[in-house]
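Only one protein chain is missing from this complex, and each of the others stays in its spot.
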Amino acid sequence: MNLKVLYGTMKKELMIKYRAYPAHFFVGNTLTGLYTVLGAWMMWKFLFEGNMAQDFSEITGTGDYISYVVVGSLTYLFVVRTCLNVSRSLITELREGTLESLMLAPFKRAEYFLGSMLVQTLTTSAEIIVSLIIAIPFGIDLSRADMGAFLIAFIVSLYAFFGVSMVLGSIMLYTRDTYISQNTLFAFLFLVCGISFPVQYLPEWLRVIAEVIPVTEAVNLIRVTLLSGSGISEQMQSVQYILLLSTAYVVVGFMQMKRCEEIALEKING
Amino acid sequence: MRPFIKALAAEMIKQHKNYFHSKMIYVSLFVWPFLNFITTYYSFKVFDIGKSKIAYITAENMVVYLLLGYMCMSFFRSLVQSAWNFSFERISGTLELIYLSPVNRAAVLLGNAVSSLFESVFVMLIFSLLVIVMKVEVLIIKILPCITVFFIVTAMAVAWGMFLNSLFLFSRDSDFLFTILEEPMEIFSGVKVPTALFPLWAKAISIIFPLTYAIEAVRRVVLTGSSLYEIREFAVIGIGITVVLFALISVIIKRVESHMRITGNITLF
């Protein structure tokens, strides 16, 4: 692997990020985390005074709604940020007119994308940690977290998110649209991936769709390791499933991306 | 007056053609609120609905209760979006040309707000049909109060849209305003949790959003069959808010232009 591309992309992304996104970007992102938590908390506290439905604890194995929803929402936030960065990286280059010069350079896609993802992982992790701290007063309970298992779950999930963003990225490059495709996908993921309620509530056909999106299982895995302290060995099946599914996404994403790049470049010239 | 109406109409037509050139935009108007709504519907299911503290929320009409909230919100939100769109005029340089012309600035802002309202009314109709088809039995509606509320809500939405337009136009960090305004509006204006249940601090936040009053009024006339007399308070508040917003708008328009002519920079904040 030529680490120069990786390093170069990372440095470029960091520089752009640092210059173009001042502090308010960070504040904005953490605010989004806060709002999600706040919205759920207010429902729980004021409207229903903590009265959960009977089947909630049966399905999830916990009556702790707040921890459930906070972990779900923050993971969702991570998916969104990854997609925003990785998927949009190429189309941004296309729009700013730098795609052509990028293509001229002997350029390795995988490293390019990994570079932009790593930078984003760093900044998003910081945002998430701040959001988690904000969530403490709302009553999130991480006392049973298995940090080792969580770290593995986190890395596996990153791979899953990467796969999803590759597919989204090729759609964006093909349609040359970011706004509609990304937000539709985000709204859909929020619905089906078990972010704020268990997927078991969904109708059967939606659950089938949810199962083939790696995010669903990733959210589950993160939740299990953080909240019920399950070790990674107990979750091996789930890990394997995510890895397999995400690989399929990455492969499809890369193939499509390559095709779309060519189409996109033709469109510039045309 | 005629130039004002001409400019208003032209602005509406222009914005419509400029932003609704592609059918995809309807995705953002229908699909997103719809997906959001379903998600919220399911996230309500994790609770024991029978134990909610608001009398008019029951397992039967919860869907309608939520739909009404979402309907009002997407009404207001489309105006936030139109304001955001309008801020692109500064980047593309067309705003400068509007300032170069003698056109009435308020007419341009109003035209922009009203044009997005047409689409929202359409969305509202679809939502309403959905409500009627799904749960006609829970509706207790008196026609006159319902129409009154509709008009006041529309006036409030337009004023709110114009107000945001003027803010977004002249602030460099319009994205930031977006994150500050949009999500809190959803949380604090009672889309999911009625503001009556809020503690004091949350109520204090909720009173700044016109949407708060709109949602409450709509729910009351649709779910509890309030009479005109029972919603008189809302009518007064709604008209009051509209007047205050229009006053603010005209001050902002004047201040911004004179500020711009002095500094050569539209950014006020």
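The letters A and B name the chains in turn, as written, and every chain counts its residues from 1.
As a convention for this text, a residue touches a chain if its C-beta (ideal position, glycine included) is under 8 Å from a C-beta of that chain, and two chains touch if they have at least 3 such contacts.
The definition used in the following text is that contacts and distances are computed from a predicted model.
S.K.: Considering the UniProt annotation of the chain absent from this complex, which name among "ABC transporter ATP-binding protein", "3-oxoacyl-[acyl-carrier-protein] synthase 2", "Ferric reductase" or "Anti-sigma F factor antagonist" applies?
M.R.: Options "ABC transporter ATP-binding protein", "3-oxoacyl-[acyl-carrier-protein] synthase 2", "Ferric reductase" or "Anti-sigma F factor antagonist" considered; the missing chain's recorded name is "ABC transporter ATP-binding protein".
S.K.: Which shown chains does the chain we cannot see touch?
M.R.: B
S.K.: Pick from B:Pro3, B:Gly50, B:Pro199 or B:Gly240: which residue touches the chain that isn't shown?
M.R.: Of the listed residues, the one touching the omitted chain is B:Pro3.
S.K.: Of B:Leu97, B:Ile140, B:Ile207 or B:Val243, which one is in contact with the hidden chain?
M.R.: B:Leu97
S.K.: Which parts of chain B are in contact with the chain that was left out?
M.R.: For chain B, the residues touching the absent chain are 2-3, 6-7, 9-11, 13-14, 17-19, 21, 92-94, 96-103, 108, 258, 260-264.
The rule is short, and it goes like this: only the chains that are shown with their structure count from here on.
S.K.: For chain B, which residues count as touching chain A in their complex?
M.R.: 24-25, 27-28, 31-32, 35-36, 38-39, 42-49, 51-54, 57, 173, 175-176, 179-180, 183-184, 186-187, 192-194, 197-199, 202
S.K.: Quick check on the complex: what are the chain A residues that touch chain B?
M.R.: 24, 27-28, 31-32, 35, 38-40, 42-44, 46-49, 51-54, 56, 65, 177, 179-180, 183-184, 187-188, 190-191, 196-198, 201-202
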